[in-house]
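The structure is given below, and queries will be raised subsequently.
A single protein chain has been omitted from the complex, and every remaining protein chain is retained in its original position.
Here the chain labels run A, B and C in written order, and each chain numbers its own residues starting at 1.
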């Protein structure tokens, strides 16, 4: 399960820390173990321009958040949701789903986690926070409205 | 279980029906089957002078009430309680308690019931009503007080 | 109808049930006609539980080690198969210890909803108070009666009931529902009369006034194909032990949207989201309603029972029981002084046959039968108001499952004759 890529992300997480400005923040918790993540999303029009986060969690949840930032920052919201779906399908696939490296990049390293159901939630914690934050982010037109 | 003596008492119960005067009445119900008895006691000083009853119940509970009247009417309250204890010990004795015919008379026919735990309550229903009624009956001195 | 579905191989089925080959009362073969109280269990169910316990046992939804994962998988797989069996989604199936707990769960969640502190607006639809009504029927088992009496005691609401007609049907004209009716709770099939209730019509009437519905499916799920989704009920309950499964496990079904909005009942571990000493938040359903370490191996056993029943086919089970019921009704009709309490034809009727024998108390009928090895239940069968309605303190009741035979029905009928003879009423 502990692929070298996962351990690398865990030791040197990408995009860690909470940054301003942001459009929405999500706090997620894993009730079975108490692990937490606070994650912020900044959108630029339809593009995810920044994801910043603070986590209190295991290597899997930390590395997964790190990979998440690599995979979604710079993408459109729609594209990032496709990546999220692919990641989720792989993680919940019980080792039966063949991950697509073109879509998931370093994320494919988490394929092994799928065989440890208790850890799937760890791998998804950041992604659930991302999804939630995107939903909470004011839509582009609303935002102009607020900004203006 | 159905000794001939039990069937005789069931077919021709002794002392059945509710009579006046009485000192106390008890209503008992068997919650598992809904069987009921209403039983009245008349005391004459320290002596049980009458027991009358109405039952809605099976052959065992009816025959047992019939045997009860035979065994306690004319006895002192104290003696009748001794009979009651002996009857109860036999009924709850799971067939291990040798009944004393001198004390229990026709009551010994119920020894077989002790091997059918679900029917023990049937055999005891009337006796519990008798015990309760005796407890409720005003003590001799109170009674004079009330009567006077 | 009985002719359309092929008969099961009852001999083979009986071979799966070790207890059915034992003898009672001095060597008489056991004739078990008390499956309405509790059914017996096939080897397949016993084996499933045992192999779970010898191979995979661990606390579910709690551990990260391999056994804990395997145990959780077995538990959730059972939930999914049980859900499919009754036309529900897995998230709509809450494991409870028995149907009684399931009814209490809804009744307590409703009074809990009335204590608004700390709850969101979504729970408001479950709250009730003075002037509101809970409606049941006169034929309910105590499990679907006393919890509602207690809910009314706690909230000041009023309990009302549809009465029962002399032929054992629910009289739909006996009361009118109103806007104040919050919930209508009723049996799918009476455990005494055998009557199958008009679920669609009762649901229609409840919906028309905006009331919730709760179906007591204790005597239907074990005996016929049942699809809660299609029936359109909001809640339903049933017990494992009546459907060839373990005791200590039952199911509360609730429509997803309702479980989602409903406040919890039992609280403790595994049903929480976030716990602080100052206050806690709750997990989503079904976990919200499953506090503490659950009846794990029992859920696995119930999953195996559902597989076993599916293997036979619930239509086959139902047809077999119909054959037995029809034969019982015919056999008893041939004995003078025997009165069946409940429908005497097979129209909207399942396999519980309660009866009284003129001049012989139900206990005595049961005893004579028991001495011949025939096990039936005697008493009020936890439906005391219904017995009062029919003017009897107690009835004898024969009830069936797919393992029973026409020979056993014959033994019952012969035994009833013998009881009349013994007590000299023939």
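The rule is short, and it goes like this: contacts are C-beta pairs under 8 Å (C-beta built on N, C-alpha and C of every residue); 3 or more make two chains touch, one makes a residue touch a chain.
Remember, predicted model here, so these are calculated numbers, not experimental data.
Enquirer: From the listed residues C:38, C:165 or C:426, report the one that touches the chain absent from this view.
Expert: C:38
Enquirer: Please pick, from C:98, C:123 or C:405, the residue that touches the omitted chain in the full complex.
Expert: Selected residue, touching the omitted chain: C:98.
Enquirer: Of the residues C:129, C:269 or C:424, which one touches the chain left out of the display?
Expert: C:269
Enquirer: Which residue, C:13, C:68 or C:214, contacts the hidden chain when the whole complex is considered?
Expert: The single option touching the absent chain is C:68.
Enquirer: Please output the residues of chain B touching the missing chain, sorted low to high.
Expert: Missing-chain contacts on chain B: residues 29, 31-32, 116-119.
Enquirer: Going by the touch rule given at the top, which residues of chain A touch the chain that is not shown?
Expert: Contacting residues on chain A, toward the hidden partner: 1-2, 7, 11, 32-36, 56-60, 116, 119, 122.
Enquirer: Spell out the interface residues on chain C facing the chain that's missing from view.
Expert: 18-19, 22, 24-25, 30, 32, 34, 37-38, 40-41, 46, 50, 53-59, 62-68, 97-101, 103-104, 108, 112, 115, 117-118, 138, 141-147, 149-150, 153-154, 159, 161, 239, 241, 246-249, 264, 266-272, 274-277, 279-280, 291-298, 363, 366-367, 369-370, 374-379, 382, 384-385, 388
To be clear about the criterion, only the chains that are shown with their structure count from here on.
Enquirer: Most remote chain relative to chain C, going by C-alpha centroids?
Expert: Chain centre farthest from chain C's centre: A.
Enquirer: What's the distance between the Cα centroids of chain B and chain C, rounded to whole Å?
Expert: The mean C-alpha positions of chain B and chain C differ by 39 Å.
Enquirer: Just curious, how far off is chain C from chain A if you go by their C-alpha centres, in Å?
Expert: 46
Enquirer: Which integer distance in Å separates the CA centroid of chain A from that of chain B?
Expert: Centre separation, chain A to chain B: 79 Å.
Enquirer: Spell out, as numbers or ranges, the residues of chain A touching 2 or more other chains.
Expert: none
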